[in-house]
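Before any comments, here is the structure.
With one protein chain removed, the remaining protein chains of the complex are shown where they sit.
Let's turn to subunit A:
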Amino acid sequence: MGRTGYQSLQHSAWPFEISLGVVGLASSIVMLLHGNMGIWIPMWYDEVSGMVIMFYFSIFILMHSIISWWMDMVFEGTFMGDYTSFERLNIRWGFKLFVLSEIFFFFSFFWAWFYSGIGEISVKFVGKWPPVGVKAIYPWRVPFLNLLLLVSSGMFSQASKWAVSCHSKELDTKKSGHYKFAALLSMMVSILLGLLFLWVQSEEYYWCSYTIADGVFGSSFYMLTGFHGMHVMVGLGFLLVCWFRLLWSHFSFRRSFLGLQNAIYYWHFVDVVWIFLFIFVYGWPHKLLTGVWLWTY
């Protein structure tokens, strides 16, 4: 766009395609929730709910458009060099605002957790949290392991960012290859630790004595940890994409590693949410901080 320092963006089909995917997804989910409403398509073995087909097709449309959009951003940024320092500033801060909106999404579920735990229905000094019959998970075994896994994963991802930063500054020297290897290695460790977290947490879910249907305790517990788990999956996906881009030297030039920075920022956010979960969702029902600052019984 002339000499403005901002990107001159041509037409893009992806927003429109996303909206088509969203409408299909929303309607198919609603009809599936109401007992597979809608048309039934005869197949050779039996019948298939038309809504299931629409659901999978909408997921496909959404995945196609979202991935194409992000691929376009990689092309524009890394290969075409469209992203000036102004543009990168915008993208970095825009991503931080997006993470802020996610923080407030979790805020609402934490509100539900605290409201149910210390609110009127649980009647302080008379009622019990967790409610009678629910056995809280002991925080200093599996949840603490998960805490260590995520915190160390965050540290390794930060290390990979430092390595990339050194790598792109010293491109012509022999050290730069070493930095790239260090970045790849620490990012891989970070991803593996994240995957380990997911595996441990899924085992925890399997063996847990209470379910999502076990009153408001189960509901808020699984909503909080469940949404956290979804965010871990998304964050891991982002880190994995960054690992491949690192392998293909996308972050080696122009001292710009915006995608990596954003991925690690998101990963730190996921980590911080787990810290809060550890203290307030696992620790507090087990009287982690007795009598100091929360109302405990």
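The rule is short, and it goes like this: a residue touches a chain if its C-beta (ideal position, glycine included) is under 8 Å from a C-beta of that chain, and two chains touch if they have at least 3 such contacts; residues count from 1.
In this text, contacts and distances are computed from a predicted model.
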Name of the absent chain as recorded in UniProt (options "Thioredoxin reductase 1, cytoplasmic", "Vacuolar protein sorting-associated protein 16 homolog", "Defective in cullin neddylation protein" or "Cytochrome c oxidase subunit 1"): "Cytochrome c oxidase subunit 1"
Interface with the undisplayed chain - residues on subunit A: 1-6, 8-16, 18-19, 22-23, 26-27, 29-31, 33-34, 37, 69, 86, 89-90, 93-94, 97-98, 100-102, 104-109, 111-112, 115-116, 119-122, 131, 212-220, 222-223
